[in-house]
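Shown here: the complex without one of its protein chains, the others still in place.
== subunit A ==
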Amino acid sequence: MLALQNLTLPNRRFTLGLGIAQAALNYFKYWIIAAVAIAFLGPLSLSQYNEIDLSTWFYTANIAKWFTAFVAGGFLYVLVPNMIATGMTRRELSVAMGVFGLLWSAALGVLVFAGLLIERVYYGAMDWTQGIQADNATTAIGTWGETAAFAAVYPLLYLAYFAAGALIGAAAYRWQSSGWLLLFPVLVVVFSLDNAVYDTEPFGPSWAGVLGRFIDDWGRGLVLTGIAVVAAGLAIASRRILIDIPLHSKKA
């Protein structure tokens, strides 16, 4: 982690958060490049056989949500013993994870935002429809403004998924045999809110969207507020689990 050089004690939690974000993006750079390539080249090859009426970037953006949760949980699970044994406090680690979450979500959010707008130009040039599956029908995303509004939600969604992953990662480390069970309630809340944003078909296990029937009528503004509140709640819960987490004994 390049960012660790010349760090000082008062700012090391921020420096570490930046360093982890750099390291994570660097570690997954080929995955990200591959995803971008597939998002642009996939429809080109599919167009040989089918009419293109769905946004590939919509799918890429959705896969990135699950990926974000996995990265947050996996990194935290590894970083807890690693960082505490290297002389960090749990509070510092929770701040570092917060910085990491913000930077990661922003980076992926910007990428997806740009991807969806460039895709609009690309699909327009190829005379394809940039649509999404919503309520059993394909709906075009819409005008430039509607596409930008559609894409602008992703940084917030990534933040919510990051917080969800971090919570599950912290719980899985703390309660090694049962912590992962938090996955189920967390998934149901986040996934149901996520699906309500666009009234789309569930992009993942359909049972996880069980709360959708209560949320679908909320309206977009309220749903987005709900996602922000849930993201904050999950981040607070992660910090609470982390704040007095014991390091496990080493197994011989």
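Quick note on the criterion: a residue touches a chain if its C-beta (ideal position, glycine included) is under 8 Å from a C-beta of that chain, and two chains touch if they have at least 3 such contacts; residues count from 1.
The definition used in the following text is that contacts and distances are computed from a predicted model.
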{"item": "From \"LutB/LldF family L-lactate oxidation iron-sulfur protein\", \"Cbb3-type cytochrome oxidase assembly protein CcoS\", \"ABC transporter ATP-binding protein\" or \"Na(+)/H(+) antiporter subunit D\", the hidden chain's UniProt protein name", "value": "\"ABC transporter ATP-binding protein\""}
{"item": "Selected from A:I84, A:L103 or A:L211 as touching the chain missing from the view", "value": "A:I84"}
{"item": "Identified contact with the non-displayed chain, of A:L7, A:A107 or A:V188", "value": "A:L7"}
{"item": "Interface with the undisplayed chain - residues on subunit A", "value": "1, 4-5, 7-9, 12, 16, 78-79, 81-92, 243-244, 246-247, 249-250, 252"}
